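Got a structure here, written out as structure tokens. Questions coming.
One protein chain omitted, others in place.
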Amino acid sequence: MIHVECAYYAMMRERSGCASESIQTEAKTPEELYEEVVSLHGFSPERAHVKVAINDSFATWETPLQEGDRVAFIPPVAGGCDHV
Amino acid sequence: MIHVECAYYAMMRERSGCASESIQTEAKTPEELYEEVVSLHGFSPERAHVKVAINDSFATWETPLQEGDRVAFIPPVAGGCDHV
Amino acid sequence: MFELSELPIDPIRLAKECRNDGAGALVTFEGRVRISNQGRTVIRLEYEGASELAANEFANIEDETLDKYDVVAVTCQHRVGVLEIGDVAVWIGVLAAHRGPAFEACRFVIDELKERLPIWKKEFYTDGDSGWINSA
Partner (left out) sequence: MFELSELPIDPIRLAKECRNDGAGALVTFEGRVRISNQGRTVIRLEYEGASELAANEFANIEDETLDKYDVVAVTCQHRVGVLEIGDVAVWIGVLAAHRGPAFEACRFVIDELKERLPIWKKEFYTDGDSGWINSA
């Protein structure tokens, strides 16, 4: 059992009602953790369209989670400006 | 015999000592006129490297000259900035 | 240099910071909020960013750009918060000795940035509706 800090942005932040939360989890990887938070909050983006960052760097879904990690789920982005 | 106004720029202006001058000429075309001003001022650029403008638009060397035309001889340009 | 800021973008300040006596070419890209998107009229937008992650990912894009193109410096500022039509949402400046690499690198940076930076945009329309762009 570890504690991780989950960060949510955009529609995931609105859906969960929080920008981040501390979660106690059995999840070994972000992949397992995402399933957990999807059940918890009913996030709609499929994992295939989401990226994950651990401690402010992009990471793979299989990276082993460590106690105290900050895990951010990154839904599809719209950087820059509109269709330009 | 017509009168034309010849305009000189850059090294041609420095060489002739004037930015423009009125010339009375038998020249029928800029090509003939350029030969005349080269003899007059000793301009160094070969005609192949020079362009000609008549009344503020680029023209061909064979364009018939008219009384009162403003003829500019345009040595190689360096528009914009240095080799960028 | 990368900034994610709620403050208006100041292209003059940014362009001045992109200065180097040996560099003759500055190519910049300004992305502005457009009045319509896919046929709907936009009244304003809200941008949200994951600040630290965005800064780290921009640093990766910057390193890749400096490796790939013969350029001197890459600068970027991206707005977050509420923007109105015509506001500059993103500014990129690439400084180089020669114009070819400056153009190519600037295009590369905006293309990568749009794919990779964790920044989201919510559009608000004249019909009262709103939505996160690109998001499932």
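Which chain is which? They are A, B and C, in the order written, and residues in each are numbered from 1.
Quick note on the criterion: a residue touches a chain if its C-beta (ideal position, glycine included) is under 8 Å from a C-beta of that chain, and two chains touch if they have at least 3 such contacts.
Note that this is a predicted model, so its numbers are computed, not measured.
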item	value
From C:Phe29, C:Tyr47, C:Tyr69 or C:Trp120, residue that would touch the chain that is not displayed	C:Phe29
Chain C residues that touch the omitted chain in the full complex	11-12, 15, 19, 21-36, 85-86, 97, 99, 102-103, 106-107, 110
Absent chain, residues of chain B that touch it	7, 9-11, 13, 44-46, 49, 51, 53, 56-58, 72, 74-84
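Going forward, only the chains that are shown with their structure count from here on.
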item	value
For chain B paired with chain C, centre-to-centre distance based on mean C-alpha positions, whole Å	47
Inter-centroid spacing, chain B versus chain A (mean Cα positions, whole Å)	71
Chain A, residues touching no fewer than two other chains	none
Touching two or more other chains - residues of chain C	none
